[in-house]
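Missing here is one protein chain; the remaining ones are kept as they sit in the complex.
Moving on to chain A:
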Amino acid sequence: MKATGAALAALAALGLAAAAGAETAPDAVQITDGTLAAPLTAEPGDAARGRQLFAGRKQGNCLACHANSDLADEPFHGEVGPPLDGAADRWSEAELRAIVVNSKEVFGDQTIMPAFYRVSGFNRPLGDFAGKPILTAQQVEDVVAYLRTLKE
């Protein structure tokens, strides 16, 4: 009985591990040479949702810093980062994912671009934001899927 119980517990743990494995936690992400090939989620990114996040002021707000002709109907495109027209021609999917997840590991410490999927190493994070990434794993995949559509 005892042995069976232990075996069942082990199986349950494996099941949990598999479920957790469907989504890579922020601290488990490994960026190598400026690339992150493995998607963060099992569910593929949704470019339409990514487009909304790109323009949304509350979450992605990529438009605050990056101009993007695909969103010409939205007012006020930022100038702090480079325009992202043709982003998919310049960066591979693995590079785009690494940049969105943690640009500091790609461009260096001094880049102004926030890390959108990181939870540790922050200085004085405000209240509810502490310990949370800016975007969820699925939202990162959605944004990456959208960036992959920006071709010239």
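Annotations for the structure displayed:
Going forward, contacts are C-beta pairs under 8 Å (C-beta built on N, C-alpha and C of every residue); 3 or more make two chains touch, one makes a residue touch a chain; residues count from 1.
Throughout what follows, contacts and distances are computed from a predicted model.
Hidden from the displayed complex is a chain whose UniProt protein name, among "ATP synthase gamma chain", "Branched-chain amino acid ABC transporter permease", "SoxAX cytochrome complex subunit A" or "Phenylacetate-CoA oxygenase subunit PaaC", is "SoxAX cytochrome complex subunit A".
Take chain A: the residues that touch the chain left off the picture are 57, 61, 63-65, 75-83, 86, 89-90, 104, 107-108, 110-115, 122-127, 129-130, 132, 134, 152.
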